[in-house]
Every structure is written in C-alpha cells, then in structure tokens.
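Written below as structure tokens is the structure these notes are about.
Note that this complex is displayed minus one protein chain, with the remaining chains in position.
The block that comes next holds chain A.
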Amino acid sequence: MTAAQANPEALTFECETGNYHTFCPISCVAWLYQKIEDSFFLVIGTKTCGYFLQNAMGVMIFAEPRYAMAELEEGDISAQLNDYEELKRLCLQIKRDRNPSVIVWIGTCTTEIIKMDLEGLAPKLEGEIGIPIVVARANGLDYAFTQGEDTVLAAMATRCPDKAPVVESEKNERNAIQKLLHFGKKKEEVAEEESEYVDHPPLVLFGSLPDPVVTQLTLELKKQGIKVSGWLPSKRFTELPVIEEGYYVVGVNPFLSRTATTLMRRRKCKLIGAPFPIGPDGTRAWIEKICSVFGITPKGLDEREAQIWESLEDYLKLIRGKSVFFMGDNLLEVSLARFLVRCGMIVQEVGIPYMDKRYQAAELALLEKTCLEMGVPLPKIVEKPDNYNQVQRIYELKTDLVITGMAHANPLEARGINTKWSVEFTFAQIHGFTNARDILELVTRPLRRNNSLKDLGWDKLVKEQAQV
C-alpha cells in the first residue's frame, strides 16, 4: 500500500477494523476533576476501570484526588443489591468527606451492559441528598479517550443556567476569567473596558483547557474586540456560564461533537464551525472565523502569525520534509496533521478513532487547503484504524516520525523508528499562538534525541527483524 499519493484532489476517508489502542474515555476524570475544582467524579465500574485509572494517572492517584471508583461487586451485577441504595450510601459518604458542589457519575461498560439506569436514578438521588448529580456515559463500548470529556461536557451543557441573573454586572464580575482580567480595577474602569468590546451577541466557548490557556485565548479574542461571556466548563461547577437561546458557541477542541450538538439542539445555540486553535495557522483561522461571524475585520493577525512562525524556525528546520504518521488515538490528529503540513512535514496517514465530518468540517477544509498550498499529497484519513495493519504500513513507508500510544512506542523505537507518545499532546498546552512552540517541542523531541545519539550506531535493537 503506497498510500497517500493515490488521489491528490480530495481527502480520502477509510474505515478499518477498529483494532487499535487508545485510553478508555473514563480517563477524562483525570483532567476534569482538576479543571472543575468543586467537583467529585465517581466512576461506576469494575476493578478493570480502577486498575486503568490507577496506573494511567500514576502520581496523581496519591494526591487525594477528587475521584473514586464505585466498584461493582458480584451482588451488584446480579442485582442482589439495590443500585439506588448502594449509590446513595456512597454519595452520602462523598458528601460527608468532601462536600463537593457536583458529583459526576461516569457510566462504564458494565453499567451499560447491566443497564443500570443512571440517568433515571440521578435526579431522584439528587433531590434526596441535595447535591447536583451529572451523568456521563464515558464508556469504552462507544467512545475513545478524549471523547470522555465530550460526554461530560454534553451533560454539563444541560446544567448551564438559561437566564442571566438579575444583577448582571455583579454576576459577570464573579466570572473567573473576567475577574482575572479586571484584577485590581475599579468598577468604573471595568465599565469603561466594556466599551473596548465590539457589540456582538454573547459568545460562549466550550472545551476544558488549563487556566493559563483559557486566559491566553480570551485575551487573544479581546484584541479583536470579542468578549467571551463564559466558558464551558468553568473553574467551578457553580460558575457554569449562562446559555440563552441564540447565543453563539465555538469549540476549542476537535473531539467535542456531542457537546456541540447538545448546545445547538437542546440549548438552541448557534455553532461557529471553525478550525481549532492549535498551531498559529489554526489559531488565526479560528479567530478569523469568529470575527467573520460577528462582522468584525480582524486586526494585526498577519503580523502576529508571522512573528510566531519566525520564532519557530529553529524547530522547523528539524522537521521540514520529514514524514509523519498518526496512528490515531485522541482525535486531535486532524488539527495536528494540518499544523505539521504547514510546518513543512509530509503527513502519510491520519489515523483517528472517530471522524465527525460536520463538526470538523472547517478543520478538514483547512487541512486540504494547507496541503495544496504546501504542495504535498493529501493524507489518507483512517477512521477506526487497525494497529497491526498500520505497523505494516509504517515499515513499508519508512516513516520518519510515528505519533502513537505507549503500547507501540518502545517496540517501534527498538526497530529504529522515531516515535512521539500521543497522549502528551492531550496534557500539554497546545492551544493558541503562545503554545505553538510547545507542540513543536514535543514533535521534535524524538528527532533531537535521536540526532544526538545517531553516531553511536545502535539504532536497531531487536534481534530478529523478520516480519511475517
């Protein structure tokens, strides 16, 4: 299979067997419990789920995390125990020990199979114990890795207040981002600042990002006179943004299609379909699209983007003309591929767990455009990839860099193939102009490392190279 070159006209989409490695979507609790400071995540599943969390979260597990397993036992499976009573007992214990503002129940494969009616039990129990209970079915039957966040945010979207409270100015001030931006300023100054914004309908951003990145992107939009009215999720559950009918929403991550759908269908919001703010090209396109929807002419983006690219030159030199292969496991693949094409790399394959062509439409279009402009073949997009087949293709293509999960990274390295562990892209700060360097820091790390080792002569470290 000498892929990629087949059809330069349009992107090709394929679907394989779905035998690929990825993290279970319950892993989203790891970053969401940190993001939403007053939450508690209860994963209702088995030892298998617990074992995964314990090992995947590594050190975090010892930091008294605000998440726990409700470990199902044989009596729960065979319904000898009453689900409602059991959950009530555990949730009361959580309330007593941690007193969170929200308990998020993460449904797992097991709760799906035994058809535990979490959505039905939650409102009843919520009434009884007085803490909101949000139900997200982030299970491995339906979803991959980052899609877990999507299920949680989609559930949260329905909890956002639908009316701005009466004393609006005060409420605004309590908003974490606003507070940060207005830090140390008097009320009048704040009012004055409001005039720096263009008059546009309220805009709410969705997607969980580390707080510094939230600030960076918010400020980036502020430069264009665009005000971010709220962010789903916010730092605290009690500060979820107001979402009224007719508000505009825009996503910051490519894996949030359910959340987008929920915001459109259930909250009657208007979705701005834009490429995602990953890489300077993506960030610029993202801002431009938002501006265009609000009829704003973007200012100073040319220089801003050019400046960032210039600062990346030392990294770009290392990767220009090199080939990259995404095995696919976290749904950031299309955006990253698009950015790396712009950096001068040749993308051989974009593996991806799930491809929502509607939600990612603008991103796909930008990928296509970027490939044409850079004069490189359009990559093949492989949905539900088959890792075994992919490894055979990697051998054939002699790829310069494989972006893959940890299950394959060491074996590939031992065979002389550079790899970058894909999960790092999910945890690193990669959004906005400011963080473009961080993406390339990750992408070039294996190349830099192997450059410094290259004269040693031990690049293939397995005995039998024979491949069946």
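Please note the rule applied: contacts are C-beta pairs under 8 Å (C-beta built on N, C-alpha and C of every residue); 3 or more make two chains touch, one makes a residue touch a chain; residues count from 1.
Quick note on the criterion: contacts and distances are computed from a predicted model.
Visitor: Using the UniProt record as the reference, specify the protein name of the hidden chain from among "Na+/H+ antiporter subunit E", "Light-independent protochlorophyllide reductase subunit B", "Electron transfer flavoprotein subunit alpha" or "Protocatechuate 3,4-dioxygenase, beta subunit".
Guide: For the chain not displayed, UniProt's protein name is "Light-independent protochlorophyllide reductase subunit B".
Visitor: Could you tell me which of A:Asp142, A:Glu288 or A:Asp438 touches the chain that is not displayed?
Guide: With A:Asp142, A:Glu288 or A:Asp438 as choices, the missing chain is touched by A:Asp142.
Visitor: Of the residues listed, A:Asn55, A:Thr297 or A:Ser452, which one is in contact with the missing chain?
Guide: Once the missing chain is taken into account, the touching residue is A:Asn55.
Visitor: Check the options A:Leu81, A:Ala164, A:Leu318 or A:Leu397 and report the residue that touches the missing chain.
Guide: A:Leu81
Visitor: I'm checking contacts with the chain that's been left out. Which of A:Leu32, A:Ala70, A:Ile417 or A:Leu440 qualifies?
Guide: Touches the omitted chain: A:Ala70.
Visitor: So which of A:Thr46, A:Thr259 or A:Thr283 would be touching the chain we can't see?
Guide: A:Thr46
Visitor: Pick out the residues on chain A that sit against the missing chain.
Guide: That gives, for chain A, the contact residues 18-26, 44, 46-48, 50-52, 54-56, 58, 61-62, 65, 67-74, 76-77, 81, 86-87, 89-90, 93-94, 109-110, 112-114, 139-145, 388, 391, 405-411, 414, 461-462, 468.
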